[in-house]
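With one protein chain removed, the remaining protein chains of the complex are shown where they sit.
Each chain gets a letter, A and B, in the order it is written, and its residues are counted from 1.
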Amino acid sequence: MIAVFWVCAVLSVAGGFGMVFSRKAVHSALWLALTMINLAVLYVSQQAEFLGIVQVVVYTGAVMMLFLFVLMIVGVDSSDSLVETIRGHRLASVAAVLALLVLVLTMINQATQSLALNIVPTGLEGANADEGGNVQGIAKLLFGRYVFAFEVTSALLITAALGAMVLAHRDRLTRVPGQEELSRERLADPATAAGLPAPGVYARHNAVDTPALLPDGSIAENSLPGALVLRGTTHDVREEVAVTRAAELASDPKQAQEEQS
Amino acid sequence: MGVQLPFPTPQIEYSLLLPVLVILGAAVVSVLIEAVAAESLRRTLQPLLAFGSLAIALAGCVGLWDQRQVVAQGALVVDGPTVILQGTLLILAVLGALLMMESRVDPAGDPFAARASTIPGSADERGFGARRQTEVWPLFLFAVGGMLMFPAANDLLTAFIALEVFSLPLYLLTGMARRRRLLSQEAALKYFVLGAFSSAVFLFGSALIYAATGSLDFAGIADAVSADPTSGLLLSAGVALLLAGMLFKVGAAPFHQWSPDVYQGAPTALTAFMSAATKVAAFGALLRVMFVALGGAAWDWQPAVAVIAGLSMLVGAITAVVQSDIKRVLAYSSVAHAGFILTGVLAASPKGLSGSLVYLVAYGFVTLAAFGLLTVVRSPAGEATDVQQWAGLAKKSPVTASVFSLLLLTMAGLPLTSGFTAKFAAWSAAWGGWQTGVVVIGAVSSTIAAAFYLRIIVSMWFSEGDDAVVVALPGLGTRTVVGVGVASAVVFGVAPQLLLGLVDGVGVFLR
Partner (left out) sequence: MTASPALLVAVPLLSAAVLLLTGRRSDRWGHWLGCAAAVGSFLIALNLVLSLAKQPHESREISQTVWTWISVGGFNVDVTFTVDPLSAVFILLITGVGSLIHIYSVGYMEHDDNRRRFFGYLNLFVAAMLTLVLANNLLLLYVGWEGVGLASYLLIGFWQHKPSAASAANKAFIVNRVGDFGLSIAVMLTFVTFGSVAFPEVFAAADKASSTTITWIGLALLLAACGKSAQFPLQSWLLDAMEGPTPVSALIHAATMVTAGVYLVARCHPIFDLSATARGAVVAVGAITLLMGAVIGIAKDDIKKALAGSTMSQIGYMMLAVGLGPIGYIWAIFHLLTHGFFKAGMFLGAGSVMHGMNDEVNMRRYGALRTAMAVTFGTFAIGYLAIIGVPPFAGFWSKDEIIKVAFEHSWVAGGAALLGAAITAYYMTRVMLMTFFGKARWADDAHPHESPAVMTIPLVVLAALSAVGGWALLHVVNLETWLEPVLGHGEGELPFSSSLLLPLTLAVVALGVAAAWKVYGAGADIPVSAPRGSWFIRAARADLGGDLFNEKVLMQPGQRLTATLVRVDDSVVDGAVRGIGGFTTALSARLRQAQNGFARSYALVMVIGAVIVALALAMVRFA
């Protein structure tokens, strides 16, 4: 049990550090998953099987995956500046945290040393036996002694849901045009009646973030999806088009003359 | 396979839990109303529900007057201090709700953003105009429910959940100001991040205390503390972190830095409620933890609390001197007040308990009224909170200036105001022994504090004003809030016996 503790404890702390120091959000999330899995192992090794499994299922399985999905959909990149602007802040932070750590650890150590002989990791064996199993024991606490706290956590969950709603959702001010209306609108304008050009397909870029080129070689900005344009993640092809164009003209002097005249 | 043991049905004393249950139940109903009712209906239904439930809860609270019992399987305690604190919280909540409803002072609408999700400054935001986000009501009710639970909680786990239940809605509401929304959102985020940090510290402390005493129950901790002195250091480590977590909520220095930013950024109506009620709830819980669970270890924690009390009083008073924004001045003064109340906690005696309770009640109403009054002084850009904008206010509205002067003088602790009663009650408990030094620091900082209160008063009466600043005529709600604050300041000052007797009569914490 002691060996398991030292392996998992070190790993989980390492996971914590990894989470904090990773530059990419996705990496952080994965490091966090490492921490959680190790915690789960620790729980199980102390005969808290239910908790260990819940830890894996809920945190590692559901919560962390949700994190990852969100990160990928929102597309958070590492563009946040990590340069510390407050002079001496990092040093002071490290010093303060170390001071707290040393202080608290010293206190804990002093206390446990005086009790050193009495401290034997007992796990939950005894408790589980008393209550007729781990799950039963937890159930008894959760629905007995702590039932009120347990019920009140629902308030927390409702608040969280409500908060997410408030911060993200809003009712529409205008009516959303339906599909029929949209197509009518499109057909009414000769310029768009045949549909918008599809994004470009090139040798080097084969993606929706690259604009199409019209037959005369000009760039069709309206071929790009609106969302990407707003976010500013489209590919700028002007330079490449210009280079290609120059090469074409060089290989075909006749056309170059036409262009000049 | 385990053996099937009979599971005793948990006993919940519903009648004794009435205030908490009514408010939390109303909050859930309120969420349902959000889901099904039309916006126009919600605008009337939600406040009705809120005021109705608050009234019922208050009545229930009065009914608990002489109940002394541990309830809900030991999760909560109903005793004298609980009733006083819950009653105060409910009245403060009613007043806070009145401020939240105020829509006359600001031509743009009520204090909250029409839709918190719109991007500040966008066409979308303008499109919603003066409409209201009625979701503030369920959030408000959840916050009130959590606050009612916090000072009644009888174990660290329930305390932690109560703490989260009232904190989370407050984080959200902070970010929902109608005006100066970026400032508001920034404040909310800061509050949230730092609040989460302090919650983690609180949990860490609870874990260490559990390790030291083998119990999360306050009574169990108290037994272990008196029975087993060898676990002292482990306990001390736990107490240190627990204190750090709780002192964040009461806004004591050096855990106070969020409060000026948050008080300034949050919608003023909410700031008013938050500054008064959070302090009442958090101090109530702090008192219970320190007196019931850790009363046997008072020698251990008194020096730490003394240091924090002294720091809070000095930092609060000194920093307020150079502030130019009245909301920030009030925020720093609330830091100093946290220190003054901690002086009562420091006494670790029944007298200290009643002194702190008196202070909380007196301070709560006055500070709520002071923030409430801030909303009526307006410039075209919204509330005029710069001290310079308040210059010459006495010429524009002598009533506003007089009332605000009175409230400030009360906070300064002028005799014959409730502020004096409060300071007297808290300090006389701590006077004597080595705590005397802390009281002297208190006297020095209240002298400094008087300087900045007076500075505002002087500029209101003795300076030339800015014509762009006007005093809006508030609705009945705000007037009630201010009236109650002024009345409490005068009545509890002139006849402090009313308050002192009330608090002395309820006795001490039940173990």
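Everything below uses one rule, namely that a residue touches a chain if its C-beta (ideal position, glycine included) is under 8 Å from a C-beta of that chain, and two chains touch if they have at least 3 such contacts.
Since we're looking at a predicted model, the values are computed, not measured.
Q: Specify the residue from the set B:Ala130, B:Val193 or B:Leu476 that touches the hidden chain.
A: B:Val193
Q: Out of B:Ser236, B:Gln435 or B:Thr478, point to the residue that touches the absent chain in the complete complex.
A: B:Ser236
Q: Among A:Val57, A:Met72 or A:Ala92, single out the residue that touches the unshown chain.
A: A:Ala92
Q: Of the residues B:Leu41, B:Ala55, B:Leu182 or B:Ala451, which one touches the chain left out of the display?
A: Considering all chains, including the one not shown, the answer is B:Ala451.
Q: Given the full complex, what residues of chain A touch the hidden partner chain?
A: Chain A touches the missing chain through residues 86, 89, 92-93, 96-97, 99-100, 103-104, 106-107, 110.
Q: Name every residue on chain B in touch with the hidden partner chain.
A: Interface with the chain not displayed, on the chain B side: 189-190, 193-194, 197-198, 201, 232-233, 236-237, 239-241, 243-244, 247-248, 253-255, 257-258, 260-261, 299-301, 303-304, 306-308, 311, 315, 318-323, 398, 414-416, 421, 424-425, 427-428, 431-432, 439-440, 443-444, 447-448, 450-451, 454, 458, 461-464, 494-497, 500, 504.
Keep in mind that, in the parts below, only the chains that are shown with their structure count from here on.
Q: Can you check how far apart chain A and chain B are, centre to centre, with Cα atoms defining each centre and the answer in Å?
A: 35
Q: Spell out the part of chain B that touches chain A in their complex, as residue ranges.
A: 1-5, 7-8, 10, 12, 24, 27-28, 31, 34, 72-76, 115-118, 124, 127-128, 133, 135, 138-139, 142, 145-146, 149, 157-158, 161-162, 164-165, 168-169, 171-172, 175-176, 208, 212, 230-237, 240-241
Q: For a test of understanding, state which residues of chain A touch chain B in their complex under the given definition.
A: Touching chain B from chain A are residues 103-104, 107-108, 110-112, 114-115, 131-133, 135-136, 139-140, 143-149, 152-153, 155-156, 158-160, 162-163, 165-171, 173.
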